[in-house]
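Every protein chain except one is present and positioned as in the full complex.
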Amino acid sequence: MTRIPVTILGATGVVGQRFVRRLVDHPLFEIQHLAASDRSTGKKYEDACAWRLDGAPHRGLGGERLRAAHPNEALSQVVFSALDSGPAAEIEPLFALGGALVFSNASAFRMAADVPLLVPEANADHLGLIEAQRNARGWKGAIVCNPNCTATVLVMGLAPLHEAFGIERVSMTSMQAISGAGYPGVPSLDILGNVVPFIRNEEEKVEEETPKMLGRFTNGAVEAAAFAISAMCHRVPVIEGHSEAVSVTLRGNPSAGAVAEVFRAWRGDARVSALHSAPEAPLRFHSAEDRPQARLDVEEDGGMSVHVGRVRPCALLGIKFFLLGHNTERGAAGASVLNAELAHALGYLG
Amino acid sequence: MTRIPVTILGATGVVGQRFVRRLVDHPLFEIQHLAASDRSTGKKYEDACAWRLDGAPHRGLGGERLRAAHPNEALSQVVFSALDSGPAAEIEPLFALGGALVFSNASAFRMAADVPLLVPEANADHLGLIEAQRNARGWKGAIVCNPNCTATVLVMGLAPLHEAFGIERVSMTSMQAISGAGYPGVPSLDILGNVVPFIRNEEEKVEEETPKMLGRFTNGAVEAAAFAISAMCHRVPVIEGHSEAVSVTLRGNPSAGAVAEVFRAWRGDARVSALHSAPEAPLRFHSAEDRPQARLDVEEDGGMSVHVGRVRPCALLGIKFFLLGHNTERGAAGASVLNAELAHALGYLG
Amino acid sequence: MTRIPVTILGATGVVGQRFVRRLVDHPLFEIQHLAASDRSTGKKYEDACAWRLDGAPHRGLGGERLRAAHPNEALSQVVFSALDSGPAAEIEPLFALGGALVFSNASAFRMAADVPLLVPEANADHLGLIEAQRNARGWKGAIVCNPNCTATVLVMGLAPLHEAFGIERVSMTSMQAISGAGYPGVPSLDILGNVVPFIRNEEEKVEEETPKMLGRFTNGAVEAAAFAISAMCHRVPVIEGHSEAVSVTLRGNPSAGAVAEVFRAWRGDARVSALHSAPEAPLRFHSAEDRPQARLDVEEDGGMSVHVGRVRPCALLGIKFFLLGHNTERGAAGASVLNAELAHALGYLG
Partner (left out) sequence: MTRIPVTILGATGVVGQRFVRRLVDHPLFEIQHLAASDRSTGKKYEDACAWRLDGAPHRGLGGERLRAAHPNEALSQVVFSALDSGPAAEIEPLFALGGALVFSNASAFRMAADVPLLVPEANADHLGLIEAQRNARGWKGAIVCNPNCTATVLVMGLAPLHEAFGIERVSMTSMQAISGAGYPGVPSLDILGNVVPFIRNEEEKVEEETPKMLGRFTNGAVEAAAFAISAMCHRVPVIEGHSEAVSVTLRGNPSAGAVAEVFRAWRGDARVSALHSAPEAPLRFHSAEDRPQARLDVEEDGGMSVHVGRVRPCALLGIKFFLLGHNTERGAAGASVLNAELAHALGYLG
């Protein structure tokens, strides 16, 4: 089968490198263009990109010439965007206008009413927004976003509960890995042996993206879920993996046992589990009293499953539990690729 | 002035060493006996105690002989106990029976109805329980406890709000330092680059001790405060300093600005601020958006002040903020010493 | 083909777990017995063993009953020993007497003149000591040791230079991972944000084992290499991977370029490269000025290759370079398994 040609925007950054690693041997997609900022255009990938991942640098693409991040130079049928939010706001629409389906890791369009904000296991039908988006914007292509990494992990934990019971209130406190800030990112003097109680815009993103993702797609639009939500976000000296302490109020006040059973049984949207990048099960349930743990569990399933444990009663809200997810795979590069695989499976790639 | 002779029980452990460091030059107290477990009895302090604190080891007491932890061997008018909970349950009453005022860092008697659980700035009047305790138990002495370290930090943040507004609901997520587990304590393989979502009994202690501490002393007894409280406790790779993300519902729903003003202005019980170990102000208010931070702030005031910052609205409970406190000073050794100073000031040391 | 039954002694510890992980799907060996200390005998593996590795706990052997570490209970043709040195001194000879070929990770017999101390790529012919050992001790089986983890990494870096030039002087300063001390091992209070300049017996082991390993097997005995060697060993807050800064004087004073070329070209003993656990190349040469690095490189090749970089002139001894190796795979479990594969290939397993 001919693979679908793809472009990676922002290929030199840490998320861009993860796109390269995921796509270089992908059964469905084939890397056609690597694109980067003007400063790097024309350079070899290996000269412009200090490889930060373990394993072989540049995955055999070190000799590729970087192209400008513009459809004249780097248009493909599918585009994966690892751009920062500012450039994404300008560049991604150009590719969508040019006909590409853009799978974006940036925050620029996440909250636009006509842009799908996907966690495939939870809201695959939100892809239906593409039609509204094309109508409204006159694009041949479209933009599909994956959410903020912290919000992604949270939604993976909330989705089964929202389906089974209905969520009324959510309180989430995060302990986030340094990789979430990119490279060079967090200075070591700030985080070694420390907790930093502030990540710019992070709490806002979690609080606004989560209800959209858990909203219903109906009449061609997404109606955000109606629960109250509060997030407190912190940086901790962990390399990979966002940890989240969550309390929820659920409709009908189910017991901790009933909630645990829902977590154990959840498989998410059936159309997702067969996708190439989908984990065997989207949630891994831990019964050990001190798990999951970032250093021990986060790389399981290539970082694509989310871990849940410590399900117990909460004297305040009803139920509390602990989540762990891979912020740069399930929360970034892997998420976009899974979104593209879903779009393909649902017929959006022609 | 003649200083009051004191005994340190459990002098070889990390908290015991902090007692030694605080008391060796104390204006009010003079170390009379160092006591330890049977295994160490009769040994020189420097031979039985691997000094873990920075600065000069054993603070000049390296040649002292360790005594058995029994009133026949080591009775003083004042006793500071750094014992574990099991031994404390047996040994502390013997000293209280023998006439000593025992200031205990152990959990054994904290929740006994007739034992004061003190955070002096917040509930100095709970010392009045001593009378009930002596009557009930027939002791000449008494036991006075300081709370769990995590609960201590929390109460320092809640007390001004409870006084000013009244607390209705509390949600607290902790990120706790490794020093809280003593030595050898947390294996490095468990915590380096990791978050551990479980500390045995910690959530229970916070949830039960906090309402007792913020309760009213009336008619010779303490009536626990009536708010709902939920705690989620985590270990992080920080050496010293417990961080706590807190959300509260306050009576009358004051604004974040009003809450910040209360934090800034709070000085606690006026009888405490003149005590030798009391910080200049019990709470240090931070207006920088990314403070307080364990590594930068925790040693301020010898670790005796608690830090508060990031006061902001909470879409779920009303107000959220961030606390930081020194778990082995304000949360352990320093707390007991401050309790003893208070007892002296209020006339309980004869 | 029928696989050879094997016993794992010390199966519950961290190295024992790595043995289990390496052997559970091994093409040549099949786990017959898991043995542990008396305290655990008869228990299920999953009840006696807190799994410390990532991935699925107990690798499907959680239900196995642990046997006593005695040939009456747990004899197999091949025995892998993850015992501590004290028990190893007593127990390993019983299995060798019983006919087993014991591949030991313990230090007990490493320096015995008739015991092979193997790094297969460097000294496969030392296996010839087995004959002398059997004659001298009257054993049907034999003991084969792998070296101290720090010495293993060093020998992998020195062997190609000793072959190509001859080594005259070696100075080695190590920066060692916490995993080398087992579990619970290094207390986090000792190592977080710290360097500890002492590891008991480590410098002595490196200084005595290295010349034996690089010695010549001749007339049925090993004649230790004659170079002078000095080791300085330190613990650093790294999870996996021993780093070593090495200076050497080589015969003929070759240039840094010539030394780098030797490193690049070295493949070690040709009989080793085809073995199941052997890496594609035993040494990975890094030309980047800041590599290898423990966190980025140590897991390459399942931890079985050793990394070398920063080859440059040394104004004092001649040449200096930097080594990195996986202390619990190439330096422990993987090493023993590779030794057993070599013994099989050379006909020592009948």
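Letters A, B and C mark the chains as written, and numbering starts fresh at 1 in each.
Assume contacts are C-beta pairs under 8 Å (C-beta built on N, C-alpha and C of every residue); 3 or more make two chains touch, one makes a residue touch a chain.
A quick note: this is a predicted structure, and the numbers were derived from the prediction, not measured.
Participant: Taking the entire complex into account, which one of C:V24, C:L97 or C:A245 touches the absent chain?
Facilitator: In the full complex, the listed residue that touches the missing chain is C:A245.
Participant: Hey, which of A:A68, A:L192, A:A256 or A:A315 is the one touching the hidden chain?
Facilitator: Reading the full complex, the residue touching the unseen chain is A:L192.
Participant: Out of B:A112, B:L296, B:A315 or B:L346, which is the one that touches the chain we can't see?
Facilitator: In the full complex, the listed residue that touches the missing chain is B:L296.
Participant: Where the complex has a chain not shown, which of A:H26, A:R52 or A:R312 is the residue touching it?
Facilitator: A:R52
Participant: Hey, which chain B residues sit against the chain that's not shown?
Facilitator: Counting over the whole complex, chain B touches the hidden chain at residues 54-55, 192-193, 239, 295-297, 299-300.
Participant: Against the chain that's been left off, what residues of chain A make contact? List them.
Facilitator: Residues 52, 178-179, 183-193, 237, 239 of chain A touch the chain absent from view.
Participant: Suppose we count only contacts with the excluded chain; which residues of chain C make the list?
Facilitator: 169-171, 173, 175, 192-198, 207, 228-230, 232, 234, 236-239, 243, 245, 247, 289-296, 309-310, 314-317, 320, 322
Everything that follows uses one rule, which is that only the chains that are shown with their structure count from here on.
Participant: Compared with chain B, which chain's mean CA position is the farthest off?
Facilitator: Greatest centre separation from chain B goes to chain C.
Participant: Kindly work out which chain lies most centrally, taking the average of its C-alpha atoms as its position.
Facilitator: Of all chains shown, the one whose C-alpha centroid lies nearest the global centroid is A.
Participant: Pick same or different for copies chain B and chain C, depending on whether their interface residues overlap by over half.
Facilitator: Over half shared, hence same.
Participant: For chain A versus chain C, what separation do you get between their C-alpha means, in angstrom?
Facilitator: Those two chain centres are 41 Å apart.
Participant: Can you check how far apart chain A and chain B are, centre to centre, with Cα atoms defining each centre and the answer in Å?
Facilitator: A distance of 42 Å separates the two centres.
Participant: Taking the mean of the CA coordinates per chain, how far is chain B from chain C in Å?
Facilitator: 48
Participant: Could you check chain C for residues that touch two or more other chains and list them?
Facilitator: Residues 192-193, 239.
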